[in-house]
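One chain of protein is taken out of this complex; the other chains stay put.
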Amino acid sequence: DSWKYAFEESLTEVQGVYATKFKEEIEKNSDNEIQLFPYGTLGESADLMEQTQAGILQFVDQSPGFTGALIPEAQVFFVPYLLPTDQKHLARFFRESKAINNDFKDLYAEQGLELLQMFPEGEVAMTTKEPVNSCEDLNEVKFRVMTNPLLVEAYKAFGATPTPLPWGEVYGSLQTNIIQGQENPTFYLYSTKLYEVTDYITYTGHSNFTTAVMANKEFFDGLSDADKKIVQDAAKAAFEHIVVYQDGLAQQELKKIKETKPSMTVTVLSEEQRSCFKDAAGDVEAKFIEMTGDRGTAILKQFKADLAATAQ
Amino acid sequence: MAIKITAIMIVLLLAGLPMMIPLLLAAFYGFYELFNGFSKMDFMVQQMLAGIRPASLIAVPMFILAAEIMTRGQSANRLIDMVMKFIGHVRGGLAVSTATACTLFGAVSGSTQATVVAVGSPLRPRMLKAGYKDSFVLALIINASDIAFLIPPSIGMIIYGVISSTSISELFIAGVGPGLLLMVLFSAYSMIYATIKKVPTEPKATWSERLDAARKAIWPLGFPVIIIGGIYGGIFSPTEAAAACVFYALVLEIAVFRSLKLIDIYQIAKSTGLITAVVFILVGAGAAFSWVISFAQIPQEILGAIGITEMGPKAVLGVISVSFFIGCMFVDPIVVILVLVPIFAPVVDAVGLDPVLVGTIITLQVAIGSATPPFGCDIFTAIAVFKRPYADVVRGILPFTIILAAVSVALIFFPQIALFARDLAFR
């Protein structure tokens, strides 16, 4: 059969690399064909989700930040400093976590979705026009965030003026100084050219960008056991591919940025400099619990237990 | 399926149905074929709503509103009077001014549709009065407005840059050359036209007359300050600048010039809403249509059939030009860029084309497609705003299309038109 798979980035970005590997594996191991639909070709996140739930698309890659309206618990990924920056630890966590592989699987199933794989896309960096060494430096900085309540809360807690803007307006607004900062994983800063309109890249370690690949549940349940296994194996193989691909990716992309724009200042905040950001994380966690109640609390608890178990 | 969809569109279009119907019924047919019946038709509605969702579209009604207030009040006339005192004695001067105003306004506002209205509404009556034929005036306004795509900030270039990972700063600089070239060629054509058609000139104004006109225009000169200063100065996004212009226009016309009453504002707002709806329903229908094309992978099919992977760089550029031109004849430029760029990306990469050149060529084609029959968002806008029949609006377009086509071909063979400034600044 011919299956359709949509994602939120371009073919050469992390989600695209994952999708390409997934396609390769499926087509190698079965007679099925996968058609890939990159960013914008079939609509935006909310559209893609509806299309997947209706079975028009068989597979979709959607970041939990966009799933928040459907699955509030998915916003747990925006609690600052919850996930580690160590990519190896993260990989183990995504492989073994009960919260991800059991709890979230059930939450997605409630929405008619079969969660196949969650994977990290890299540490989120802030890019700004002025240096950021502490929360005070974010004071009165209009900072673009995705329209996600918890992320807005996080940047309020950091002291910035969170400014939700549609993605298409970010570059122009940075260029004309309507906003003075935004956050994204490193590869994205390079591929979308955001470094051209900002001068400082700062790593505060507060967040890792996570994304999730899922299938329409009815479609998945209707597959033969052999086909189900092929799909699941392909999702796992693509995950391992991404783990290797991600290794050093941020450094490599950062190097490209430095080569094209030598004036770019890159700062990794010290533990001490991070303290006020870490303090703010408590407020955001409280807000998350307020928004999601018992179910959110349970997920958060399981997250922490899983992270401890995979810490080594 | 591609052939049947095209046939449905052409027949319904020529039969004189409201233009949303050919797009909608073609999309209907596509959904019916793709999903064996009517079960997924609700996603047509999803895509129509997605089509009118982009935040950047909000600038369109805002600029329309501001322009209508200025035109029905005195601001626009005072501005034009001033310009006329300076260039009224030059043959074709008013046409050249119109081309320049469209380029400038379009460059800054970023919206070609807004430009058609904002510059066209006040200037069209003046050009008609000065003796230009309406077919020429409409074609000039529509085509000159599309230069907006090429001059920064250009939303089309930003989208292209983001999804193809191409430097947006370089794209911006590369667009300026072809953009200015077009403006110069349109101006030259306007002067030739005015000379051949013997469009009368005004007597040369004295400096005291000029100063007097400038004095009268002092308040309305605040508009370019708000738009250009506001956007490049980082105070407003284009949409916000438009809304700010609305309020400035209201203050001027109601309080300063006392030329409009509140009931006039109600009328103007209502007609702005009407124009917006007429244009946006087409944008929505186009989005539903393009979803079908994208989902059915029709572009991939066609490109495979013509063997794009076997072609050399110039031929690939030719195919890209034609594809984007055709695409923009039917749907909104942004949608075309989103759908087609990823499809061409591997080929562009394989033949080693400069992505900045490709982006510039694509942007130019997008501009041409939006102003060329049969469909085209700027043609729709002109019909809606100026209340002229379709045939009148497109009658004078051919000479402009020839100029645009010539520049497209030139760009393929002399890429330096675009890349010269880029290389100077970045290499």
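As written, the chains take the letters A and B, and residue 1 is the first residue of each chain.
Here is the rule we go by: a contact is a pair of C-beta atoms (placed from the backbone, for glycine too) under 8 Å apart; a residue touches a chain by one contact, two chains touch by 3 or more.
One rule holds for everything that comes next: contacts and distances are computed from a predicted model.
Novice: Between "ATP synthase subunit c", "(2Fe-2S)-binding protein", "TRAP transporter small permease protein" or "Copper-exporting P-type ATPase", choose the name on the UniProt record of the chain that's been left out.
Specialist: "TRAP transporter small permease protein"
Novice: For the chain that's not shown, point to the residue among B:A214, B:V278, B:L303 or B:I326 touching it.
Specialist: From the options B:A214, B:V278, B:L303 or B:I326, the contact with the absent chain belongs to B:V278.
Novice: For a quick check of understanding: of B:L13, B:A67 or B:A217, which residue touches the chain that isn't displayed?
Specialist: That would be B:L13, which touches the missing chain.
Novice: Among B:L65, B:A139, B:I155 or B:V199, which residue is in touch with the absent chain?
Specialist: B:L65
Novice: Take the complete complex as the reference. Which residues in chain B touch the chain that isn't displayed?
Specialist: 12-21, 24-25, 28, 41-46, 48-49, 52-53, 55, 57-58, 61-62, 65, 235-236, 239-240, 242-244, 246-247, 265-267, 269-274, 276-278, 280-282, 284, 374, 380, 383-384, 387-391
Novice: Which residues does chain A use to touch the chain missing from this display?
Specialist: Residues in contact with the chain left out: 46, 50, 53-54, 68-70, 111, 140, 142, 147-149, 152, 161-166.
Here is the rule we use: only the chains that are shown with their structure count from here on.
Novice: Which integer distance in Å separates the CA centroid of chain A from that of chain B?
Specialist: Using C-alpha averages as centres, the distance is 36 Å.
Novice: Using the touch rule from the top, collect the residues of chain A that touch chain B in their complex.
Specialist: The touching residues are 4, 10-12, 35, 37-44, 47, 50-51, 54, 56, 165-169, 171-173, 175-178, 190-193, 196, 260.
Novice: Under the definition above, what is the set of chain B residues touching chain A in their complex?
Specialist: 35, 40, 43, 46-47, 50, 53-56, 153, 155, 158-159, 161-169, 231-237, 291, 294-295, 297, 338-339, 342, 345
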